[in-house]
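Handing you this structure, nothing more for now.
Of the protein chains in this complex, one is absent; all others appear in place.
We call the chains A and B, going by the order they appear; numbering starts again at 1 in every chain.
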Amino acid sequence: MTSFPWAPGFIDGDRPKIVTSRFQYEDSHTLERYLATGGYEGLRSVLARSPHDMHEEVRSSTLLGRGGAGFPAGVKWGLTPDGVFPRYLVVNGDESEPGTYKDRLLMERDPHQLIEGCLIACYAAGLSRCFLYIRGEMALAQERVAQALNDAYAAGFIGKNILGSSFSIDIVLHWGAGAYVVGEETALIESLEGNRGMPRLKPPYFPAAIGLYGQPTIVNNVETLSNLPFIATNGAAEYTAIGTESSPGTRMVAVSGHVRRPGVYEIINGTTTFRDLLYGEEFCQGIRDDNELKAFVPGGGSAPWFLPDQLDLPFEGRLVGAAGSMLGSGAIMVMDSTTDIPAAALTLTKFYAHESCGKCVPCREGGTWLMRILDRVVEGTGTTDDLDLLLEVGGSICPGDMPHAASADLQLEATPFPYKMTTICFVGPSAYVPVHSALTLFRSEFEARVAPSRTRSRIPVTAVGAGS
Amino acid sequence: MARLTDENVTLAKEIIDRYPRAKSALIPLLHIAQEQDGWVTDEAMRQIAELIGVTPAEVLGTGTFYEMFKFEPVGKYLINVCGTMSCALLGADDLMHAAEEELGIHEGGTTDDGMFTLHRAECQAACTEAPCLQVNYRYRFRTTPVEVRQLISDLRNGRLDDEIPPHGTLARVRQHIPADKGVGAVDPSQVTSPPEWITASAEGGAS
Partner (left out) sequence: MSEQSVEITVNGKTISAEPGEMVIAAAERAGEFIPRFCYHPRMSSVGMCRQCLVEIDTGRGPMLQPSCMVPVSPGMTVDTESDTTKQAQEGILELLLANHPLDCPVCDKGGECPLQDQAFSHGPGESRYIEEKRHYEKPIDISSLIMLDRERCVLCDRCTRFADEVAGDPLIHFVERGNATQVMTYPDEPFSSHFSGNTAQICPVGALTAKPYRFKARPWDLEQANSTCTSCSVGCEISVHSSRDRVLRYQGIDNDDVNWGWLCDRGRFNFESIHAEGRVTEPLIKTADGHQATSWNAAMSITTELLNESLASAGASSVGVIGGARGTNEDAWAWAQLCAALGIERHDPQLGDGLPAALLGMPRATIREMASAATVVLLAPDLKEELPVLYLRLRDAVVNGSTRIIEFTSTGSGLTRHAWRSIRHGAGDVGSTISATFADADVQAQLSSGPVVVVAGRGNLATSADVEFAALQQLMTAVDGATVLPALRRGNVVGALQAGLAPTSAASDTTSTLTAAANGQIEVLVLLGSDPLADFPDRDLAAAALNGAGRVVSITGHMNASTVDADVVLPAAVMSEKTGSTTNLEGRVAPIAKKVNTPGVARADWMIAVELADRLGHDLGVSSVEGISEQLTSVGAGVGSVWSVPFESSAVEVNVAPKGGYDVDLIVSRVMYDGGVATASSPSLAGLANGRSVAVNPAVLEQLGIDSGEMIRLVSEHGSAELPVCPDDRLDRGTVWAAFGQPGRESGFGDVRSLISSSAPVSRIRIERVS
């Protein structure tokens, strides 16, 4: 038995489990089950320690953020300026990166684990109010977390003087309303302030210094926080015993697309390779219909694409970065030999163009323009000039070298991550990344689609009334 | 109905009180308005503006940023067919065509009887269960065109009334912070000192 009808998508396995240990129970979301399986024990033990002590425990666990950037949580908590209060915790449950889902499962299946994680973080980092921001489209997750919060308040785990201590905190449930960009932490804060979810500039708006209401604010991802009860209960040493030194613990990874057994897996961090994931018996069991693997996206829709050449890389941030992509939010999308590559790139570019917040010009104008050029290429009305134009328009979003994977067939060396960008956040570049990857790795498929170059009408800008 | 009912105004005020600054309640209040009427009316936006002390233009500005808020009537059932990568790779177009045919409308349209609105949606965070769709944000995983037709027929005949509330209702469980348990929200300008347990720990532990 490796999957459960009450947790569609999740596939269990005989591996160490940190955050999915209760998924095997149908009632894993209830307070009763949570308490019966060691729930809130971590909180109890934490309250007996000093906040500083607990913070150090998390720091030594090297728990990496699971939202995409992979920054150590314990370090992040320490970035708040001394003596500035109040400080807030904002929980990023606005999961919407294409290919990604694990926060939704953690909220639906084990909301108390997340709540306990929030409490531990607030206690350790001196955060005096917690806002739990759940993506608007996730109705079930909202219901489960609301119920769990109500039960935890009633049981005295949240609120005034928790478990008789001086620790008092409210956790406020907040729903979004449909905007991918709000997953970016400064946009999330804007949204939580009741504004349009448009990212702020860093600097100066690093949330840890100037966040919600201008106060120091820690933004942590749902999966990140869900690890804390384990660390609190079992200690950092037991946590770091799993995974590698630079990437300890486990990670939840969603593998979707053209594989035999797509699913969300909790894997050992840093050691599991892409080949394990795509072909391993305990994971995806190979490509569907015995087809060949053509390409895969290793870290959510924003990540540059990989080829079969990269299959033996482990699921580890630095190595993947050096190979020309990123791990992002833990999502692999697999394309087999039947895939129409330009069309696949178009679905992603469309996504990011649609989700542009409109704040920066390169993303607002460039994303849509890329989409329209690519659209005519896919429709078969483009020209070879359009292929160059795609790269040039992309260059206005990401000037300079773009990261890409190595290819033995194409005799191509890898260009490491990251890219330069003219935008504030990653949405703009993300519209270009799939175009660039697809064009770099599969140019012939594009060339087969377009007509030879014709003379494009070039409209001189400066001819019209510019001088005076 | 356009303005919020008395009951919803009470609920709105309870929600506003949870935030250190009232404007933070803007999105939750728009959800309440949409739950009440199925879409967000001009009158409701004006009332929300009054409740949180901003201009109606600010409410509109925030509201229209977010996909889920509808500023004109939509069907009782909003069918969102996911069209992003994994779903696209595994047949999202077929689902859309089946739905279009069954409903007699194009993507973006609403049926004449006001029962259904059909949209292509962006990634719904269920990529391993592709192709998928949501009806009023309730999932249907690994769906086939046949199942889509059956789903529409079930919705038409009210067979899913228990499972799927009308458009506007998201979570049917709301957070409620009991008055005697809640810590309460304070405007950040009124706070300068560390929280009590941090001060207490300096003097030797929280409990």
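The criterion applied here is as follows: a residue touches a chain if its C-beta (ideal position, glycine included) is under 8 Å from a C-beta of that chain, and two chains touch if they have at least 3 such contacts.
What you see is a predicted model; the values in this text were computed from it and never measured.
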| item | value |
| --- | --- |
| Given A:R87, A:R196 or A:R261, the one touching the chain that is not displayed | A:R196 |
| Options A:G211, A:G300, A:P342 or A:G367, residue touching the unrepresented chain | A:G367 |
| Absent-chain contact - pick from A:P16, A:G395 or A:P416 | A:G395 |
| Contact set of subunit B toward the excluded chain (per top definition) | 42, 45, 54-61, 64-66 |
| Subunit A residues touching the omitted chain (full complex) | 179, 196, 201, 203-204, 353-362, 364-369, 372, 389, 392-393, 395-397, 399-400, 420-424, 456-462, 464-468 |
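Rule of thumb we're sticking to: only the chains that are shown with their structure count from here on.
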| item | value |
| --- | --- |
| Whole-Å separation of chain centres (CA-atom averages), subunit A against subunit B | 21 |
| Contacting residues of subunit B [partner subunit A, same complex] | 18-21, 23-28, 30-31, 52, 54, 61-62, 65-69, 80, 83-86, 88-90, 121-130, 134, 136-139, 141, 170-178, 180-186, 188, 191-198, 200-201, 205-207 |
| Footprint of subunit B on subunit A - complex, ascending | 8-9, 47-52, 85-86, 95-101, 103-104, 123, 126-129, 135-140, 142-144, 146-147, 149-150, 153-154, 156, 158-160, 163-170, 172-180, 191-198, 213-215, 254-258, 262-264, 297, 301, 331, 333, 335, 339, 343-344, 347-348, 350-351, 354-355, 357 |
